[in-house]
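All protein chains but one are shown at their positions in the complex.
We call the chains A, B and C, going by the order they appear; numbering starts again at 1 in every chain.
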Amino acid sequence: MSALAFVGGTLVDATGAPPLLDAAVVVRDGRIDWVGPASGLDRGSGLELFDVSGKHLVPGLLDANVHFVLHVEPDVLFRYDVGDYDELVLEAAQVALRTGFTTVFDTWGPLQALIRVRDRINRGEALGSRFLVAGNIIGNDGPWSMDFFPSTGAALSQEMVAAVNHEWEQGVGAELTWMSAESVRERVREYIATSGIDFVKYASSSHAYMRFLALSPRAQQAIVEEAHAAGMIAQACSQAIEPLRAAIDAGVDLLQHADVTGMNPIPDDVLELIVERRLPTVSFMNTTAYIEAINDRAGSWHGSDFGRVLRVKDENNRRFIAAGAKLLMAHDCGLFGPTAKTSPFFATMQTGVPDYPYYLGESHLYWMRAAFERGLEPMKALQAATRNIAEAYHCLDEVGTVEVGKRADLVILQTDPLADPDSYGRITDVVLGGRIVDRDRLPEHPILTHSRES
Amino acid sequence: MSALAFVGGTLVDATGAPPLLDAAVVVRDGRIDWVGPASGLDRGSGLELFDVSGKHLVPGLLDANVHFVLHVEPDVLFRYDVGDYDELVLEAAQVALRTGFTTVFDTWGPLQALIRVRDRINRGEALGSRFLVAGNIIGNDGPWSMDFFPSTGAALSQEMVAAVNHEWEQGVGAELTWMSAESVRERVREYIATSGIDFVKYASSSHAYMRFLALSPRAQQAIVEEAHAAGMIAQACSQAIEPLRAAIDAGVDLLQHADVTGMNPIPDDVLELIVERRLPTVSFMNTTAYIEAINDRAGSWHGSDFGRVLRVKDENNRRFIAAGAKLLMAHDCGLFGPTAKTSPFFATMQTGVPDYPYYLGESHLYWMRAAFERGLEPMKALQAATRNIAEAYHCLDEVGTVEVGKRADLVILQTDPLADPDSYGRITDVVLGGRIVDRDRLPEHPILTHSRES
Amino acid sequence: MSALAFVGGTLVDATGAPPLLDAAVVVRDGRIDWVGPASGLDRGSGLELFDVSGKHLVPGLLDANVHFVLHVEPDVLFRYDVGDYDELVLEAAQVALRTGFTTVFDTWGPLQALIRVRDRINRGEALGSRFLVAGNIIGNDGPWSMDFFPSTGAALSQEMVAAVNHEWEQGVGAELTWMSAESVRERVREYIATSGIDFVKYASSSHAYMRFLALSPRAQQAIVEEAHAAGMIAQACSQAIEPLRAAIDAGVDLLQHADVTGMNPIPDDVLELIVERRLPTVSFMNTTAYIEAINDRAGSWHGSDFGRVLRVKDENNRRFIAAGAKLLMAHDCGLFGPTAKTSPFFATMQTGVPDYPYYLGESHLYWMRAAFERGLEPMKALQAATRNIAEAYHCLDEVGTVEVGKRADLVILQTDPLADPDSYGRITDVVLGGRIVDRDRLPEHPILTHSRES
Partner (left out) sequence: MSALAFVGGTLVDATGAPPLLDAAVVVRDGRIDWVGPASGLDRGSGLELFDVSGKHLVPGLLDANVHFVLHVEPDVLFRYDVGDYDELVLEAAQVALRTGFTTVFDTWGPLQALIRVRDRINRGEALGSRFLVAGNIIGNDGPWSMDFFPSTGAALSQEMVAAVNHEWEQGVGAELTWMSAESVRERVREYIATSGIDFVKYASSSHAYMRFLALSPRAQQAIVEEAHAAGMIAQACSQAIEPLRAAIDAGVDLLQHADVTGMNPIPDDVLELIVERRLPTVSFMNTTAYIEAINDRAGSWHGSDFGRVLRVKDENNRRFIAAGAKLLMAHDCGLFGPTAKTSPFFATMQTGVPDYPYYLGESHLYWMRAAFERGLEPMKALQAATRNIAEAYHCLDEVGTVEVGKRADLVILQTDPLADPDSYGRITDVVLGGRIVDRDRLPEHPILTHSRES
């Protein structure tokens, strides 16, 4: 494979260094081979030049929390034999790649299908964003259980419900919440050893009701220890103050949506702890337009006042920004087909709502817009979507910045991402492992996105 | 095509004539060519002999009320693009054929799929029981509407619910119950002219609540008149006394489950009317074992006491038999896959219940057993499953008895159906249009019956 | 009792005669004794004068369809032993009287309590609007049954639900809808003879689903015949076209809310029939403000599109007015306490909705406003609230106009009811049976209206 040089654009390498005008980036054998001023480029020896004058180069984007299979409704999942969701996964990975994501982290999904597609992409047999998988959120039952959408589960054949839920649960579902911490440890150790997951996610908050601790602090600690013993990072899903605190105390490596603390904002001491320890803090930041639209609707989630939850979240995010927390961009996003617009669950909050943040490929634009609105420095916003995530997931040596030796993942933008957050939506090219992606053919087999595309 | 002679068995031709011992039946070109004592058979000229000594010949069975697509739950229907249920229909037609049915009447289902398969079978492109179709029960909305399983509908994408319901409704759904009789007439006339249906069925009772009139007597009369004007027979679904009465007054040609009259038995005068006019009376007769099992459970259907409904039905059936009504065998049966056993709707009443009468291919055995239990003469029981149905559906010149000139549809039984009702389940061969069916390969592509078979 | 003369106001006697300026009305012994120009008044002999100069006199108002006990929720009804709702009934009768109603017709309620209070008022033991009672709507089960608010019923002790429902059902509930017309006749005959009701109301439409016929035309005819045989008028509750038609054909004396025909407007021929026969036509007319507010909300009632039902109703009413139908004012109104504002059923459609028409004492103001909006002549609007109702209920010889010999029921208004519909809300005095009502003390024991008053 010959080398390729992107010449003439402005490089924002996400290391924190100031933008380099009229830069050149050379990629070779899938890696970044040279970075510097275009003037210093050695143009000899089979180097193919790619003119990006007037454009902006940033690292391939990362997302700290996606769910490739999120449209978990019967009309989608029953199209397939139980668990054979590979084409849904691949479609999502290709939508991610098309929109600038070169590495993402799937933190809840049907494990076997995710692993199969992850491995196909890693082996070069399929094209799509690289991704790592958590599988189940340990301690939760599957999508049609009482922990997520119980009324869907109640309307279907119980045999099918159990089978579909199992694709998510994989032996580490709600039954663990009945167990002693010691039994949880044992079960999780085996799961880590045999399941093929890349990192560990567990439920600190109960998903139903949000506010309870699904797993005791002792059990949480056991899980984190097992993850670390296996060389994995661990993260927790928390949605209230004490579950967040429990996750921190348990030693998690990444706080999944630490901005979501239910009905009350994060206490000062907890916030300070997060900032001081430089804990990677995933933020589900929303735009003001979205928050206001939702506030005007009557809404509740398991008895909480959803509008208040959003306002508290906003307050937390503003405090995170002011305190200089190490933020990571994410939004619980995934692919949805057109039928989601009339689904009992996914329809409610999106019809007529601006900046709805749950669609993969769009949600990051609203995140960036919200970050700019709230005064996060543009450079830090970029790092939240690149460097910080790579660091948090322990792969900063491979991805997350444009530096020599790293994977050659680049996004080329028409306008300046440090000046205008919408620039992230003005992609001219995506480079994955040194190759320019033919974005027009992605996704190759549109299923859910068929109608959205046409 | 050469001729074939079934020689040596006992023939019960369903005309009412006494059994003919040591009979011969010659079939040629798909028709019955000769019937008589084996001793009178002209054995020359290329006649292939088929020895049925010791066995019993009856006409191919008919069923007055099947629903080929009855397992209308998301895990079944969402396997297909909306409406593409052909393989479900064909499987049912093949199960019917395998179990002795050569002509059946589908009285509620997804019209286009039914028509496609009906025509394929008629053209000889597919093997299965012949069947005629009603499509929708005029005046009812589809399976996931408020008229049938509203909580299924509520748990799914409304776009998909509407699309699936439409496969049943076909423009003659519940909206007709809001209309004037005049508008109903107009709509039904167009439907009859353009839909491809074979006969007309409408809702006299509301399906939800059972006890209301879904269509006014004026509207019912309009529908029957339109059916007759188009040369079709008309039938009504009634589940209470006044709806039954309204259907009779409207001039229907066949009383669909006249034994089901809700919480109170048929009044004497109505019963007499039915008997005197020789109105074809479909009966959903149950065995005593079934009735008792259901009575021991708490059960209700839209606020009725289901146990009482069954007891009233039993009383009606005993009175029909005593009065010599012209009974037709049927049971609302269809195919179900194994997931029905844990479905919210179909599971409730079948687990551990003997003689459960809703499985196509089995339900007629319970009907026969119930008929014998209640003292219906065995010859009349046979006619209820053959001759009477053919006559009611105006095709007695083609099917329903073993007589020269009719279609050569035969069922060969190991034991005497006049002595033991279980004989109907002891089939050695089925003859459809003069050909011996290879029953072992039916259904050719088992979908729903896959697990039941294995 | 000495005589009393109301002198100097403008009299609109509701006979259709033009207003009489500077009129005098003499009342004596509870009856109207003399009506004429004030100048012709014989002022001698103990006549007490009551100066109404500048004011407007109309007959005491009537309402063709009230439900004194309409706030049928557990927090109201469980305050009492089952059926002991007398104080709720009396409060409603007093609110009616205070707001100008001297005779109303309760068309659905707990029969025994209604009868007890009706009789107390008639005997002069209690003060309140006179009222006649229908008791149950024959064919419907009680308020917590499947016919009205099934989810209330499901959440309570079944023993209590049955007991409360029985106060409404009185042996002529939904069980009649399972019966033959002959059995219905028998049951209704006995009910009329023994129940103490004043007039008969039955369900032509099913209350749940609206669109079905709850009782067959044969059964309806039987009911009307039995009512007439007992010297009572009969009326039907219909909410769709064919049920309306069935009621007309059955010979009812009054069409209860004939403007409500569900999803489709009244056919021309039915409308002509109503107009030609001068059938008393209760109208549930709404203001445009109300219709628009409701249309902006997602709303359904048993699967109908509630917004469309309102628009169809409006169209019907405009056609009734144009065709000169004999309209009667009513609105299904009743008393509600403050807890209705947060009830699962009554809250939905009233919060923030203008001209909400279900509060007794207010609803008629919206009716008048709607009538003026739609161009009904002011004189005819007044007659719809007085003369026409009296005539329809066969008591025009007693009430409904200001004529000599009739009961001395008067409402004195500050402004001209023929010029401004809001005049009906500007009452200075109410005269019931010749006595000026002390409106300030009504209701004497505010229960439901306690908070509204304070």
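Operating definition for what follows: contacts are C-beta pairs under 8 Å (C-beta built on N, C-alpha and C of every residue); 3 or more make two chains touch, one makes a residue touch a chain.
Given the structure is predicted, the values throughout are model-derived calculations rather than measurements.
Going by the stated contact criterion, tell me the shown chains that border the hidden chain.
A, C
Which is it among A:V7, A:L62 or A:A174 that touches the chain not included here?
Within the whole complex, the residue contacting the unshown chain is A:A174.
With respect to the chain omitted from the figure, which of A:E48, A:E182 or A:D438 is a touching residue?
Reading the full complex, the residue touching the unseen chain is A:E182.
Which one touches the absent chain: C:S145, C:T287, C:S343 or C:T401?
Of the listed residues, the one touching the omitted chain is C:S343.
Can you say which of A:P267, A:G324 or A:P338 touches the chain missing from this structure?
Result: among the candidates, A:P267 touches the missing chain.
Of the residues A:H71, A:R98, A:H166 or A:R211, which one touches the chain left out of the display?
Reading the full complex, the residue touching the unseen chain is A:R211.
Give me the subunit C residues in contact with the hidden chain, please.
73-75, 78-79, 151-152, 154-160, 338-344, 347
Identify the residues of subunit A touching the omitted chain, counting contacts across the whole complex.
Output for subunit A: 145-146, 174-175, 177-183, 206, 208-209, 211-219, 240-243, 245-246, 262-264, 267, 270, 302-304.
Basically, only the chains that are shown with their structure count from here on.
With a Cα-based fit, what is the angle in degrees between subunit A and its identical partner subunit C, given to the nearest 5?
Best-fit rotation on C-alpha atoms: 180 degrees.
Quick one: which chain's Cα centre is the longest way from subunit C's?
Between subunit C and the rest, the longest centre separation is with A.
Do subunit A and subunit B face each other with the same patch, meaning over half of the contact numbers show up on both, or with different patches?
Same: when the shared numbers are divided by all numbers used, the fraction is over half.
Whole-Å distance, subunit B centre to subunit C centre, using C-alpha means?
Once rounded, the distance between the two centres reads 51 Å.
If you average the CA atoms of subunit A and of subunit C, how far apart do the two points sit, in angstrom?
Computed value for the inter-centroid distance: 62 Å.
In angstrom, rounded to a whole number, how far apart do the mean CA points of subunit A and subunit B lie?
So the centroids are 55 Å from each other.
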